[in-house]
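The complex appears here minus one protein chain, its other protein chains still in place.
Every chain is named by a letter (A, B and C) in the order it is written, and numbering of its residues begins at 1.
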Amino acid sequence: MPETNTSAADGSLEAVDEVDEAALAEVMRTVPLGAGVLAGGAVALLVLGYLAIYLLIFLPRGVVG
Amino acid sequence: MADPADPQVLDRSWRTWSSLIVIAIVLTGALLGVLIIPAVQGRSAGIDTFTAICRALGILPGSPAVQQVVSRNPPTPVSQVVWTPGVLQILAAANPERGRAKVTEVCFACHGENGVSISPDIPNLAGQSGAAIYKQLHDYRSGSRTNQSMTDIAKALDESVIADVAAYYAGQPMRNPNPRTLGASEAAIKLVELGDPNRNIPPCSACHRHGSGGPIETPVLSEQQEGYIMAQLKMYASGQRRNDVYGRMRAIAAKLTESEVKDLSAYYRAGLR
Amino acid sequence: MRNAERLCLAHFWVAFAAFAAAAVLGAWQMWVRSPLGAHIGTPDDYYMSVTAHGVAMAYVLTTFFIMGFGYFVAVTSLDRPLPGKAWAWLGFVVAVIGVVMVVITIAAGKGSVLFTFYPPLTASPWFYIGLVLVVAASWVWCVLMLVAMAQWKRHNPGQPVPLAMFATVANAVMWLWTTAGVAVELLYQVIPAAFGLIQTIDVGLARTLFSWTLHAIVYFWLIPAYIAFYTMVPRAAGGRLYSDTMGRITFILFLIYSLPVGMHHLLMDPEHGSGTKFIQVFLTAFVSVPTLLTIFTITASLEIAGRLRGGRGLFGWIAALPWERPMVLATGLAFVMLGFGGFGGLINMAYGMNAMIHNTSWVTAHFHLIFGGSVVIMYFAIAYEIWPRLTGRAYVSLQPLRLQLWLWFVGMMVMTLPWHWLGLQGQWRRVANFNYDNPIIAGWGPLVDVSLVGGLVLLVSALLFVRNLAALHRGLPAAVPRPLYALAVHPPRQVPAALNGFGLWNVLVLVLMLLAYGFPLAQFVITPSPSAMVHRIQ
Partner (left out) sequence: MSEAHHPAHERRILGTELLWAFGVGVLVAVLLGMVLFTALTQNINPPSNVERIDPKNLHLSGEFAEQNLGTVVAADGSVTTRIIATQFMFAPHCVAVPQGRPVTLRLASPDVIHGILVTGTNVNTMVVPGFVAQVHAQFTRADELLMPCHEYCGLGHSEMWATVQVLDAAAFKPDAEGRVTCAQR
């Protein structure tokens, strides 16, 4: 399939795709530190929310079974 | 020694480990849910471990954590009719021709030969649901519902004749809505189509029209006699009539005002739906 | 595209037409339930509308979109013509006939049993038969996907199947397993009852069979979004996929763990023991694993892109991402909604805690966020991404596309956050109107109004979406766009057979289903529970 480079105008959906290998090797030294912190933080919030609902709303409403 | 990069070798360890992990997970869940939790809960509630495990599996009724309650004594039912496939079979197998014979012998005098009654206080039966007619005749016969003339008539009928009569009247054509009576009140239309959430009143049409998916025995209300509906609603409200299972109509009728009873009776004389 | 454009476009347009109509109905439903629209429309109208909304969104939008997208992926990722294109068109026609039957029965008021059926209530048999036709057509699609992958493998021995196609086939395999439950329920219980051939239904059995389908079907809807995450988003952002292997493992985990967990929809049901419920709750916890793996892998892929574009520091890469591209923007918004929706889901699955929110607006909020939010916004992004390839035309501006995505996100959040709160207060589901004279319910009124605003924003967004796509058909012809699929940082050269096919996983699914559903289903076969009389709405 022929590849045609379109301009980076707003009308084009296309991502600039030619990833430079050297640049990639460079960023891979840090990746996925930011992602780990971000995703880890988000998931930690999720667990905190879960525990909060369990302990602060569910259990005080009384035991069922 | 095999090359560790060989796809076959790679695959063998994938197969083994993934199978082991997946099965270990589900067995852990089963061990906890079916053995450990019920055993511990049962012990704290004084239920033996075997019973608690059977309850957790659903083989025995009850919670593994709570003693099961004991049922109460049998009382008198408000209606003896039980809807089963067998009863529907009887209705489906009924013979309208035999029903006609009975109708021309007895029923026609009040309900008319084709189901249009002779008086506003006697219900029309033309096109009525067979199940509804069957239920009422059955209830008259068993004494769940009483009426000076109907009780004696119904007691003389056996099950198959009841079904035949029900089938005969159910097969009679319903009359077309009478345009003269279409001017129903706003309040009645609201009750029929919307009900009143504030008073716990469901829309009448949720049960009383064809194909509403409501209780099997509910009569279809359309082109019905005004005086009859009014009388029945009043008898339900006072508890004089009580063959509605679980008091569904008693509860609703008790909440209706006098003018609503009048409006609804007028509405169903026309039978908009 | 090798002439599959028309096939894909036909599927997509049926999907999106149903979507737009359902969005209108959804907004109307919210209005009549709110204090502002009290006493407008009858319950009959409302349940007709809810049934249509559910059927259109859950069965028509999803099935047609997934089929169209599957054909697109098969042709583009394998770079081969689609096998059995005539069969694909036949399936399309059968599915459309099914939809027409369903629409007619619902519009006639003979289908008001909602899209989840609730036997012993039954609708007109043609309602169910229409749905069966849609499902049968989707089985044709499943077979074509399997054939396409098998043919490709024959021509490329030892090569790893492209991830997009691997995931699509995972979805097809899962769907074949998934539909077994509802197919048995419909063909063995509900349709005979609707025709009057049987007068009673074993309700416990019917609910258990439906639960077999009920959870995995959601993952059937979801997998296209994840295909976009793994195979389109990294390239759209200008980076690489962090790990191709994790992608394969994720889709395999979806296949095996979305099926033996459906009984968590029956946690409040009296027909199963607490122990058999616990087993499936235990497994349900593991169905969160593929999503949590995806969150990390995709965030890492985006980090690669952001850093390649000059982002620095711990979070600087986030600002450096090309948020002006719809695919990237949709992913960011989808992740936020996935976070909230996933949070709600964790509460739902928590065994005893389910009692706090079962059948309340909390649950409605949960699945609108997960499905309507994160999944459908990715459907939008996928459509925006591939529409130029299908039509050979280019957007004049991406502005309306971004506006539409933002509106969808804002509308969804404004609608569902109040629902969570209302659910905790006990606002229950599936009612045509609320009695705002009651002091408890009156207190809910303001929040219901807020959620209505969210619903109206969603309606605007839905209509704008259809407009954006329709406008492109009249756009300027453009050159063939560049490749769509992302490369991995380490493109797979060879993968173990386990990660290149589904034989092993099918065996494990079978084992899990036997352990999870074996006894719960067998109990109804050993001693059928007392059956209930059929109640016909027709």
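Methods note: a contact is a pair of C-beta atoms (placed from the backbone, for glycine too) under 8 Å apart; a residue touches a chain by one contact, two chains touch by 3 or more.
In this text, all values refer to a predicted model and were calculated from it rather than measured experimentally.
Contact with the omitted chain, checked across C:Ser243, C:Ser374 or C:Gln404, is made by C:Ser243.
Touching the chain that is not shown, out of C:Gly332, C:Gly426, C:Gly445 or C:Gly475: C:Gly426 (per the contact rule at the top).
Checked against the full complex, the one of B:Ser18, B:Ser63, B:Gln136 or B:Gln172 touching the unshown chain is B:Ser63. When the whole complex is considered, the residue among B:Val34, B:Cys207, B:Met230 or B:Leu256 that touches the unshown chain is B:Cys207. Seen from subunit C, the chain kept out of the figure touches residues 43-44, 46-47, 112-114, 118-121, 202-204, 207, 242-243, 245-246, 266-274, 277-278, 281-282, 285-286, 288-289, 292-293, 296-297, 346, 350-356, 358-360, 425-426, 428-434, 438, 440-441, 489-490, 529-533, 535, 537.
Annotation for subunit A: contacts to the undisplayed chain at residues 21-22, 24-25, 28, 32, 36, 39-40, 43, 47, 50-51, 54, 58-65. By the touch criterion stated above, the residues of subunit B touching the omitted chain are 32, 36-37, 40-41, 44-45, 55-56, 58-66, 69-80, 82-84, 195-197, 200-203, 205-207, 212-215, 245-248, 251-252.
Going forward, only the chains that are shown with their structure count from here on.
Per-chain Cα centroids separate subunit A from subunit B by 52 Å.
In subunit C, there is no position where the chain touches two or more neighbouring chains simultaneously. Listed for subunit B are residues 63, each touching two or more other chains. Touching subunit B in their complex are the following residues of subunit C: 39, 42-44, 110, 112, 121-122, 158, 198-200, 256, 260, 271-283, 286, 433-435, 437-438, 494-499, 504, 508, 511-512, 515-516, 519-520, 523, 533, 535-538. Those residues of subunit C whose C-beta lies close enough to touch subunit A in the complex are 79, 235-240, 242, 292, 295-296, 299-300, 302-304, 306-308, 313-315, 317-318, 322, 324-327, 339, 342-343, 346-347, 350, 352-353, 355-356, 384-385, 388, 394-399, 424, 478-483, 487, 489. The touching residues of subunit B, when paired with subunit C in their complex, are 7-8, 10-11, 14-15, 18-19, 22-23, 25-30, 32-34, 37-38, 53, 55-59, 63-64, 83-85, 88, 190, 193-195, 197-198, 203, 205-206, 211-216.
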